[in-house]
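Below: the structure, in structure tokens.
With one protein chain withheld, the remaining protein chains of the complex are depicted in position.
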Amino acid sequence: MAESSPLDVARIRRDFPILSREVRGKPLLYLDSAATTQKPQVVLDALMDYYTHSNANVHRAIHTLGEEATAAYEGVRDKVAAFLGGVDRRGVVFTRNATESLNLVAYAWARPRLARGDEILVSEMEHHSNLVPWIEAARVTGAVVRTIPVTDEGLLDLDVYEELLGHHTKIVAVTHKSNVLGTINPVAEMAKAAHDVGAFVVVDGAQAAAHMPVDLNTLGADAYAFSAHKMLGPTGVGVLWARPEVLEEMDAFLGGGEMIREVHMDRATFNEVPWKFEAGTPNIAGVVGFGAAIDYLQALGMDKLNQHETQLTLYARDRLEEIGGLTLFGPRDAIHGGGIVTFWDKDVHPHDLSTILDTHGVAIRAGHHCAQPLMRRLGVVATARASFYCYNDRDDVDALVMALHECRKYFGHVS
Amino acid sequence: MAESSPLDVARIRRDFPILSREVRGKPLLYLDSAATTQKPQVVLDALMDYYTHSNANVHRAIHTLGEEATAAYEGVRDKVAAFLGGVDRRGVVFTRNATESLNLVAYAWARPRLARGDEILVSEMEHHSNLVPWIEAARVTGAVVRTIPVTDEGLLDLDVYEELLGHHTKIVAVTHKSNVLGTINPVAEMAKAAHDVGAFVVVDGAQAAAHMPVDLNTLGADAYAFSAHKMLGPTGVGVLWARPEVLEEMDAFLGGGEMIREVHMDRATFNEVPWKFEAGTPNIAGVVGFGAAIDYLQALGMDKLNQHETQLTLYARDRLEEIGGLTLFGPRDAIHGGGIVTFWDKDVHPHDLSTILDTHGVAIRAGHHCAQPLMRRLGVVATARASFYCYNDRDDVDALVMALHECRKYFGHVS
Amino acid sequence: MSLELDSMYREVVLDHYKQPRGRCPLDRHDIENEGFNPVCGDEVKIGLRIEDGIILGVHSLGRGCSISVASGSMLAEILQGKTLEEARSIAEDFRRMMHGEITPDEADLGDLEALEGVQKFPVRIKCALLPWTTLLDAIEAYERGARAEKSTTEDPQLGGRPGIVHKNDERRSV
Partner (left out) sequence: MSLELDSMYREVVLDHYKQPRGRCPLDRHDIENEGFNPVCGDEVKIGLRIEDGIILGVHSLGRGCSISVASGSMLAEILQGKTLEEARSIAEDFRRMMHGEITPDEADLGDLEALEGVQKFPVRIKCALLPWTTLLDAIEAYERGARAEKSTTEDPQLGGRPGIVHKNDERRSV
């Protein structure tokens, strides 16, 4: 009955040293990959290799270490460009995280272009990182943030979206995939409609880029942001992608070393893109480690990873629904989502759930998942979320379900 | 005759795995620590330990990994606070690098407070990272950047500084220690004068914090910026320090996860400091590694490190002067500088020098060192720079001198 | 289940959670304060009826996890009839117990002692303290003559989680 997974999870797990640790005396069962993923040994090796062989500052050194460090760092830009469907490497800017990428666009592209009365459409399912930068940009410029609502099925209400779109719309900011509902939004379609009214489309790819194939040549996004740490890479590395022409038109953001061309005491000219947006010494080692993560993902195959997660998510939804007393959020439909199961136990507070699961070695997330407006829409303060990656399988889901039964027993609810 | 070093360099070198590598068939001699330092094994171990035992997102997780990651990350904030002379931990903000720290101040403190005609005093020896943010802030607000000049001795001209100070002066931006001249500026004295006219004092500590004891309780800086990678720590971690009250008064900078308190679709309230300035998932592993670097430096002793570097620098200046044909920049006086020797060979271009030295395994830096206005002041396009750290000793200086002799021979100048 | 867990979710704690005291809003309160834990979004409202410095009535409303609800319920029970001074001192003893600075034997905390086991789950300590921080801010506000104020839970000891450190150092006393 169960489709077999396209991934060899048992073998994959052996690549992740942390998965053999114990938590409170139980083997770790990590179901919080939507927050951050664990790292395979090859990523750690790349970090170590960089620091023990080639560590130097990039771009300006003539010496061998500097040359090696620069080649390694810039080589990862090529890998990212290939990973995103074969885009121009000059469109790939390294940042700290998806959050910084989105702020970069809000500061350097949006703020100088927004005026009183302009509208920014932001969806109700956004992570705070794709909401607060727009609230702030609106506050400073007199623009207005308008909401693309979420339907009861956990999808964006595209009818309302179409109605909201108009000549006042300057920016559409939408997530490619929700970190709470797992919903994958129809970005291509939405971007087309936005471009028809001349709006700029900013897509939060923090969840999507990590879990499914993404082709930025066809997606229609004008800017796309994501984080390495959510896709097997080190912490402290993010990507902002935009077409080179867009980056060239944008104001500079952070000023300093690396991003300049000529500096006088009273004026400066800026470097070519993408370096214009990479001020100061970058997270060189982190970027190099990210390169190894991309190689690892490419070897797995993003389509296979996505298929694996979708199967696992459907299985998990079925099993969780059997428990009774749980409300599951987000669309069930595999076309619309995957990798994430968010739920709410009518009898046990999500944080109690999380604490009790932790004593079983099970790491899930409880809270608002940095999506407070969406929580309000769902009518809850906080929810519990289990999220999957290449190293999770059905056994993990079974263990989660068993632990949830124990929780409910613990609080005296026989389920 | 030679004072003995307070550091056991031979033992220290064994802690740095990269120092046993070869470059073009010669043992690596790394003299580019002012650009970025090498990393001791304990820092690499801390990174690995984090990733193989405690990797999780910080601050919001209830599970054990999240708790451990948060404790490790926040524990480093305490270490940094102690390292800076025992300041309030709430004043320590983690950024990507010194450059971002300085931009943060320029965006979130300065821009909202500057008006047409206000003046920003910036020294002529600044790194671009403490110059471009002020040029840009001035451009946007109508303020004016005025220059604190450098004397022929390579010191700041304090007479002119006093003259420039006035009620128009809103900000004084100055480096604690020059990355080209090695000059240590009298920040305490300058800050006192600046505060007398009500100006805000931003200090670039990228070189100073790495090489000498710094006590921010007495220095007089209102904001202080530096980078972990220049002090044995990982890439991708910077610090902005300011008094908590100053941080509280400041606008938010990047918006997103972690830095908020309550978010609605049209408004947000912000988290307490310092988290208000740490939007999105931070470079957790990098910060944890930085903690190990601080421990290592504290064990060496910053005063001993400084004394070691000062001795070494004096020795290097003497030896380089013997060569003939070289111009040495920066003050000789040990009170005024150390750790850096910048020079210019009248017969060999700095980049040729650097290439030839590289074939001897010697890594120095050639170029404008991100200080173009200072290059203009010195009347050169580029210079060569050798910089020292705890793992360098007189043998390194001797090897450098020998290699420089070879360079000059190569270009047909018998020296 | 684990021993650690049993020491946190003691019988008396679960009992308070399932049948919390102080859930009935006072007809009249002299001061009320709302506390907010930004980590989870939970909120608690502590209201006091005070006469001549004596607490005649308490309500402890809002929603939260078992630990915060149980702690709020115990608060409502224990404060009945206490002076503001005594309330402050209980709050302080409780904070010290939760940070392991004193053992339950060294204070007279009644049911609150059952919350000692929460220590093994550091991130949950602020759940236990939330009602008490909210109370202290209420008392402080009352003494300033105010009638309503917002607050967050705090935990300077634990240090460092977002939103759990107060601005004013005075407030660090709990």
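Chains: A, B and C, in written order; residue numbering restarts at 1 for each.
Throughout what follows, a residue touches a chain if its C-beta (ideal position, glycine included) is under 8 Å from a C-beta of that chain, and two chains touch if they have at least 3 such contacts.
Not measured: the values here are computed from a predicted model.
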Practice item. Would you mind listing the shown chains in contact with the chain that isn't displayed? Key: A, B
Practice item. Out of A:R14, A:R139, A:H167 or A:R261, point to the residue that touches the absent chain in the complete complex. Key: A:R261
Revision key, fill the gap. Cross-chain touch to the chain not pictured, restricted to A:S33, A:T70 or A:T147, is A:T70
Exercise for review: Check the options A:R21, A:H53, A:R89 or A:H264 and report the residue that touches the missing chain.
Suggested key: A:R89
Exercise for review: Touching the absent chain in the whole complex: find that residue among B:R24, B:R139 or B:H167.
Suggested key: B:R24
Check your understanding: Which residue numbers on chain B touch the omitted chain?
Key -> 24-25, 348-352, 355-356, 358-359, 366-368, 372, 375, 381-382, 406, 410-412
Review point. What residues on chain A make contact with the chain left out of this view?
Key: 59-62, 66-67, 70-71, 73-74, 77-78, 89-90, 248, 258, 261-262, 271-272, 275
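One rule holds for everything that comes next: only the chains that are shown with their structure count from here on.
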Revision key, fill the gap. Comparing each chain's Cα average against the average over all protein Cα atoms, the nearest is chain A
Point to revise | Pair of chains whose C-beta contact count is the highest in the structure | key: A-B
Revision key, fill the gap. Between the Cα centroids of chain A and chain C the separation in whole angstrom comes to 37
Check your understanding: In angstrom, rounded to a whole number, how far apart do the mean CA points of chain A and chain B lie?
Key -> 32
**Study point:** Between chain C and chain B, distance of the C-alpha-averaged centres to the nearest whole Å
**Key:** 45
Review point. Touching two or more other chains, which residues of chain A qualify?
Key: 24, 351, 355, 358, 366-367, 372
Practice item. Spell out, as numbers or ranges, the residues of chain C touching 2 or more other chains. Key: 39, 121, 124
